[in-house]
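Please find one structure pasted underneath; my questions will follow.
Here the complex is missing a single protein chain, while all its other protein chains stay put.
Chain IDs A and B follow the sequence of writing; residue 1 opens each chain.
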Amino acid sequence: MSDSNTKESLEKISNGSPKPTSPNADLKLDFASFWEYSPAPESSEHVKIDDRYNHFINGEFVEPVKGRYMKSVNPATEEIICEFAEGTSEDVDKAVKAARKAYEKTWSKLTGKERGKYIFRIARMIQERARELAIIESIDGGKPIRESRDVDVPLAAAHFFYYAGWADKLNYAFPGRKPKSLGVCGQIIPWNFPLLMLAWKIAPALATGNTVVLKPAESTPVTALKFAEICRDAGLPAGVVNIVTGAGATGSEIVNHPDVNKIAFTGSTKVGKIIQKSIAGTGKKLTLELGGKGPNIVFEDAPIDQAVEGIVNAIFFNQGHVCCAGSRLLVQEGVAEKLVQKLKDRMETLIVGDPLDKNTDIGAINSKAQFERIQSYLEIGVNEGAEMYQCSSKIPENGYFCKPTLFTNVSQSNRIVQEEIFGPVLTIQTFRTPEEAIEKANNTPYGLASGVWTDKGSKIFKTGQSIRSGVMWSNTYNKFDPTSPFGGYKESGIGREGGLHGLYPYLTF
Amino acid sequence: MADRIEVLKTYKTYVGGKFPRSESDRTYQIKDGKGKHIANACRCSRKDVRDAVVTARSAFGGWSSRSAYNRGQVLYRIAEMLEGRKDQFLRELQLAGIKEKDAKHEVHTAIDRVIYFAGWTDKISQVFGTVNPVASAHFNFSSPDATGVVGIIAPEEYPLLSAISMIAPVIAGGNSCILLASETNPLPVVSFGEVLHASDVPAGVVNILTGYRSETAETISSHKDVNALFSSISDNKFRKLIDENASINVKRTEHYTPDDWYSDDHENPYLVLKFMETKTTWHPVGF
Partner (left out) sequence: MSVLTIPDFNQTTPIDQIGVEERVSRLNKRSIKKESKLQALKLALSMIDHTTLEGKDSEGKVIQLCSKARLPYAPMPNLPHVAAVCVYPNMVATAKKALQGTGVKVASVATAFPSGMAQLHIKLDDTRYAVSEGADEIDMVISRGEFLKGNYTFIFDEIAAIKEACGEAHLKVILETGELETLENVRKASDIAMHAGADFIKTSTGKISPAATQPVTLVMLEAIRDFYRDTGSMVGMKPAGGIRKAKEALQYLVLVKETLGSAWLTPEWFRFGASSLTNDLLMQIVKQETGVYQSINYFSND
């Protein structure tokens, strides 16, 4: 019918040589003209967020010593949600003292079995308050309710449930060794998965018999303070968990406090390095979960439609605010054109908007600063000569929203290929042979996660062995489970969280 | 008949399976306990460190992807060669003023230690790997994988035993390494390079440098192509320097300062694990 297959239309889709387009490549699928979904907002009536939150130290909510407060903003509306305490050295010192006292007086005296029962209680109470926590997570951080409801909160509860069971079984985890707890753990978590990262930190720390001073990120403190309520309601002994809020300066006070035995940090590689440097020579134990630039490799024998879905999960999950995001797509040349076409079709059906709408796929960028950072990378990409594609979906006028974005015509030397953007921005490169794919995949200082898509089992294993990353998702991406260790090679971090391996950093032998 | 004039040995370094001199052409004197000259050793420079890292990096891929069984055999071969040449090491240790009995103890323990770690190569993933029962329809397993290039900073005491005790777990896990040998008595360690050369250890997997730590430690600890540091220097200022430099590229650091290098405590798989990453693989389970 059309002459498109005879006309010599060439489309440049990659950094490779121009390839002929397939016939009918100009056919459009129309996803928008009929049957639009009506708004389906999650009701937040039963959720109460106070105007002001204080630190949780020694089992009580206490005002900051210096009396200073910061503000948390709803990134979808740019409205202020609440005030929270800005922690200073005095507050951190109080919290560490409380944690030390609790460690010595109560927590380390308890049997593993009793410790475990407290942690089980916490897991159950998270489940009971799941909907409330999910809504708050979406309001405070901008992530779609579908994710906070189905991923963040259930996984957080599961994490406590999993580690609760370890508390009285530690002697089985380390053949030939009798493990001992460390003492007071300082934990600093990021804003991308506030409650889940809290669970990843606190659950293993408590199970192994340590006490905790945790600082949530300054743009997403609320669920951590709700968690403090849960600790209180669960009857957890005072001082076992202490939550001190604030920004980087508060975190630095925790890192540098002399009576902290261990630091666990999740965040940027830049800050991770600063922390590693500041505790140099102190003998404090350290785990770091840092940045990434995950390669997601699609071979031509891959299940293509599922790969497309995997690519979407890899880079657009949580607005791309994921350290293990599959932000570098590497596609074998034979399927590149078809794959990109399918990906673009799929992107047309992504709904960007109100985080509290149950149909939203991509919510708000977490903060103004991050929004501006992503925008600057889009500019860098375009200035570097990359071809930018954004889906045509509408985005709200207010709030920090970014359309899902693809960059083609890029190479390893582009900044958008090398640097972690931490947003819904995917770069697409092509390759010809498995060796080339592996070489490109490993050509980065990071090594957190990677993906491989092929129908051939032996190729999965060979690729998996060759790529230097802590997590290898084959024919899937961005899957998490409390039993599954997570953590990076190279500059993506030190140590593992999750699973039996996640106990190790909280013990000494 | 006059006594025969002994042929003295020239001690060099061991890098990339060869025995080069320091690129700086500098040497320093090694003396015995009474201050008598024994030999000259190479006084390696930062450029020697740089070259050693390059060769360790290029050896890493091949070594780490060898079968665990093969790595075990290679390690065992090291022990065999050591056993065959132990007289040489006894002599070298005694030259430095160590009593014969102590020298024997040191050499024997070192040989046994290599055998201990040789046996771990094909067991470490079995004992420390896991199949993880995830809640979704996926098969999920974790296994240890070599960290990469490891910088080893050996202590002054028990030069041969400490060096071998540090090298063995590192290479058992599939890493390649650069060892900064004891400053005061690196001679048996350099000779150990000859053992490595004669056994089946691929060139570049173990590299041995001599000289002053004050000239080499800074370079190796800050080098961005080194993934981990294994140091036995207890001095706190030194430790801090190592840690600070490690943060440049998020190196794993292990400060290991045992009271007793002879203790069986040293023989444990956790030392191997210090220089291994955990890699977790997911795959769907379905038709």
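Note that in this section a contact is a pair of C-beta atoms (placed from the backbone, for glycine too) under 8 Å apart; a residue touches a chain by one contact, two chains touch by 3 or more.
Since the model is a prediction, treat every value here as computed from it, not as a measurement.
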Residue of A:R232, A:K344 or A:K358 in touch with the missing chain, whole complex considered: A:K358
Among A:D93, A:D301 or A:E436, the residue in touch with the chain that has been omitted: A:D301
For chain B, the residues touching the chain missing from this view: 136-138, 284-287
Residues belonging to chain A that touch the chain removed from view: 1-2, 5, 22-25, 27, 29-40, 146, 150, 301-306, 309-310, 341, 345, 349, 358-359, 455, 475-476
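The working rule: only the chains that are shown with their structure count from here on.
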Centroid distance [mean C-alpha coordinates] between chain B and chain A, Å: 37
Interfacial residue positions of chain B with respect to chain A in the complex: 65, 127, 130, 132-136, 138, 140, 142, 145, 147-148, 227, 236-237, 239-244, 246-250, 252, 255, 268-270, 277-284
Residue ranges of chain A touching chain B (in the complex, touch as defined): 158, 175-177, 269, 272-274, 276-277, 279-281, 283, 288, 290, 445, 460, 464-465, 468-476, 479, 481, 483-487, 489-494, 496, 499-501, 509
